[in-house]
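First the structure, then my questions, so here it is.
Here the complex is missing one protein chain, while the rest keep their positions.
Then we have subunit A:
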Amino acid sequence: MRQFDRHQGLVAPMDRANVDTDLIIPKQFLKSIKRTGFGPNLFDELRYLDEGYPGQDVANRPLNPDFVLNQTRYQGASVLLARRNFGCGSSREHAPWALEDFGFRVIIAPSFADIFFNNAFKNGLLLITFDEATVDRLFREAEAEEGYRLDVDLEKQQVTTPSGEVLTFEVDSFRKHCLLEGLDDIGLTLKDADAIDDFEKRHRQARPWLFRQAG
């Protein structure tokens, strides 16, 4: 997994609540058997005026000029500012893959859907939750000031605004550790292989029917 310690980046404000996983990456792109290459189709139905399909060259597709990520001032954005319940819907990890592939490293919102939240951290994205009032204020600042950038320091759990204001955020210590070190969960869990073995033996003894196949 890609490591994350500190990131400074341009902020794109996406003013819409309940952004669901179908909106983040529509289903026709889930047919890929790879983890990469989803960036050009991130928010496909919002970004383009036509219907997209896999394997298409997006260069010739008509862009929706009203969509935030198509506006000149937000080109190169790597911090996404979002509204409540971002990432609701499916468990498809293609959603964080698409956000990451597009170039986002940080998403800030008042709340996130559980499965999306979990998937995002496993792909090197940092998700930060601030209260509604703070997010509202960041929206106003990002919309008012062209080139609005945030400095995100995971180690210190701080976000610094262009005016020098420092906002602290909470992050799960395990997720923080994995992000800072770029650690692979599976390797970590396999360090506990003996504990899993022991559990499995006790489990099999107590409930042997869980270990039988159709017969």
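Keep in mind that, in the parts below, a contact is a pair of C-beta atoms (placed from the backbone, for glycine too) under 8 Å apart; a residue touches a chain by one contact, two chains touch by 3 or more; residues count from 1.
Following the convention adopted for this analysis, contacts and distances are computed from a predicted model.
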Omitted chain, identified by the protein name its UniProt record gives, among "Imidazole glycerol phosphate synthase subunit HisF", "3-isopropylmalate dehydratase large subunit", "Putrescine transport system permease protein" or "Thioredoxin domain-containing protein": "3-isopropylmalate dehydratase large subunit"
In subunit A, positions touching the absent partner: 15-18, 20, 22-23, 26-28, 30-35, 45, 51, 54-55, 83-85, 88-93, 96, 111, 113-115, 118-119, 122-123, 172-174, 177, 185-186, 189-190, 192-193, 195-196, 199-200, 203, 207-215
